[in-house]
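Below: the structure, in structure tokens.
Removed: one protein chain of the complex. Kept in place: all other protein chains.
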Amino acid sequence: MTGKSDSAIIAGFGRGLGESTAEALVRDGLKVGLLARSSENLDRIAAPHGGNFLPVPADVTDPEAVEAAVEKVEQTLGPIKCAIFNAKQFLKGSILDFPPGEFERAWRVGAFGGFVFGQAVAKRMVAREEGTIIFTGATASLRGNPTSYGFSSPKFALRSVAQSMARELGPRGIHVTHVILDGAIEGPKHPATGNDAQFKPEELAEVYLHLHKQPRSTWTHELDVRPWCEKF
Amino acid sequence: MTGKSDSAIIAGFGRGLGESTAEALVRDGLKVGLLARSSENLDRIAAPHGGNFLPVPADVTDPEAVEAAVEKVEQTLGPIKCAIFNAKQFLKGSILDFPPGEFERAWRVGAFGGFVFGQAVAKRMVAREEGTIIFTGATASLRGNPTSYGFSSPKFALRSVAQSMARELGPRGIHVTHVILDGAIEGPKHPATGNDAQFKPEELAEVYLHLHKQPRSTWTHELDVRPWCEKF
Amino acid sequence: MTGKSDSAIIAGFGRGLGESTAEALVRDGLKVGLLARSSENLDRIAAPHGGNFLPVPADVTDPEAVEAAVEKVEQTLGPIKCAIFNAKQFLKGSILDFPPGEFERAWRVGAFGGFVFGQAVAKRMVAREEGTIIFTGATASLRGNPTSYGFSSPKFALRSVAQSMARELGPRGIHVTHVILDGAIEGPKHPATGNDAQFKPEELAEVYLHLHKQPRSTWTHELDVRPWCEKF
Partner (left out) sequence: MTGKSDSAIIAGFGRGLGESTAEALVRDGLKVGLLARSSENLDRIAAPHGGNFLPVPADVTDPEAVEAAVEKVEQTLGPIKCAIFNAKQFLKGSILDFPPGEFERAWRVGAFGGFVFGQAVAKRMVAREEGTIIFTGATASLRGNPTSYGFSSPKFALRSVAQSMARELGPRGIHVTHVILDGAIEGPKHPATGNDAQFKPEELAEVYLHLHKQPRSTWTHELDVRPWCEKF
């Protein structure tokens, strides 16, 4: 109940990458705010972690809700030193019948959400001239495939936001980075294959932690990550 | 009054690039539908061109309006063989106070509009296995600069749509191409400098016409264009 | 026998792309110097074209021979307005047993040759503040595939030279451009398939001619070209 520690916040939090990254940040001394839409889900995941995890249910597409969630994390856990944006939709289809509303929804979650979240944490970090903001991208951030209107287009848009923020905020002491995941993450949807052909969440979390801990003389803005046998 | 010719349609039509491109397409034998929001503006530009230009006022961010405009061009002028998307917003600002609503507006005009327009023309072209769709990009399509949240992010998103459409529709006979303009277009905002340091609309129009006329054994998907002395 | 016209020069000249491009340049009013190693081959191709083609046999990897060939074209045919570099080797193999000498040979023809040729023509064009230099690239200019040490590495190196030359010489009036060919060229090695699935040399030549004729307000530095059904 005494002092506040420093904190982190993860948007688009879920089991797998989100949970493993949060655990890695806790091991590094941070308390972690978990931002996602379903409060039930967040509570279930956070429960075993006691005071280290703080669920802040919010819709990442709602600027006021995101602002409130970020403020709550700062007030409750302390200044945010590391913010991670993972939210995305994954919609596929032909241009011939892709519903415009779905195209919009994918952008709203995956790109607008990143802008809104990035803005909310950047405003606070800039005042302290310190902090890391990590955006999660994908191979689709670099290449528009035949049916990827609902995934690639938001990922391109998000990558642009990450670049602009890095160029604007780097000289103000904020490390903005963009991780291109090229592979599937082991989990319920992608059961372990036994040959490391998929990302292990706890190993991927080490990449995020490494980026957060890079000293300011040596910042990475963009890197790709893939399992050894992934074709690229 | 008799037979219909083939047609073209330009979205985000205005004086300068739009007008010059439309004139080039007319010289090549097409009648041209002009799509933009302001009907007054369209009427004034179209008037001197008689039956060759058809104003179809519509908001490019409204799928039903775009569908109706595209249908009207096909019914009135004949099958669309060439569709050009120029619409954009150009908003600059810091991430620290960039209004989310402006970020959304820029995407809605520059990226969602391109998706909606591309979809409306692609559906018709695919049935005929023929047609050219040209998206206008910018240097900001490739690089997110410090204050370009409201320009670069939609341009990245649009480029992804152009890539996905090219990969999906190329094998179905539709030529989808993405032009990266790196420079200013001569006009009221950028008066002629006398040394060709800016795009001349009528010369830029020749690039668009060349792309439209490329035979299917020799299609360009992406090219840049810049004045000779533009730094890059 | 009287006056000299303007001229062009094509290095890495052969049947197919080279011959078609030369014919297109002749139709545009230029006389064309043909640079390749085998004088016998050059003579046979040039013979039917009378005074419009001038064989200048030279090894593109030999700076003095290239300098002499370029000088001969200027003395005989007139100032070079357009220079095209097509030379390449195409070697594949595993890193585990790729002969270093072959790796070097591929670079010497495909990259060093481009540098040497580009230098020889640039020196002359700069004095006149006018001219076009076109380098032929490939998909391998952008992507290193598993066995492409002997093709992709020189193509990357050549692309860098083209970029540096464009940035140095553009402001001095020289148009430097890089064409990324993504597909096979119809010819003895790739017989016509009847469905335009390969480049037709005479249509590809139009792309080169279009680039040469771009006015200086509207220069393309890089573009890709591929047949309609080529996967990319």
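As written, the chain order gives the labels A, B and C, with residue 1 at the start of each chain.
Note that in this section contacts are C-beta pairs under 8 Å (C-beta built on N, C-alpha and C of every residue); 3 or more make two chains touch, one makes a residue touch a chain.
Being a predicted model, the structure only gives us computed values, none of them experimental.
> With touch as defined up top, name the shown chains that contact the chain not shown.
Output: missing chain touches A, C.
> Taking the full complex into account, find the residue in C:31, C:155 or C:210 that is in contact with the omitted chain.
Only one of C:31, C:155 or C:210 touches the chain omitted from view, namely C:155.
> Among A:14, A:78 or A:170, single out the residue that touches the unshown chain.
A:170
> Looking at the full complex, which residue from C:76, C:89 or C:147 touches the chain that isn't shown here?
Per the contact definition at the top, the residue touching the missing chain is C:147.
> For the chain left off this view, which of C:27, C:128, C:167 or C:213 is in contact with it?
Of the candidates C:27, C:128, C:167 or C:213, C:167 is in touch with the missing chain.
> Determine and list the chain C residues touching the chain excluded from the picture.
63, 94-96, 98, 100, 103-104, 107, 111-112, 115-116, 118-119, 122-123, 126, 140, 143-149, 152-165, 167-169
> Can you name the residues of chain A that touch the chain not displayed here?
Residues 166-167, 170-171, 173, 175, 186, 196-200, 203-204, 206-207, 210, 214-232 of chain A touch the chain that is not shown.
Throughout what follows, only the chains that are shown with their structure count from here on.
> Mind listing the touching groups among the other chains when chain B isn't counted?
If we ignore chain B, what remains breaks up, so that the groups are A | C.
> Hey, how far is the Cα centre of chain A from the one of chain C, in Å?
From the centre of chain A to the centre of chain C is 46 Å.
> Residues of chain C that touch two or more other chains: which are they?
There are none in chain C.
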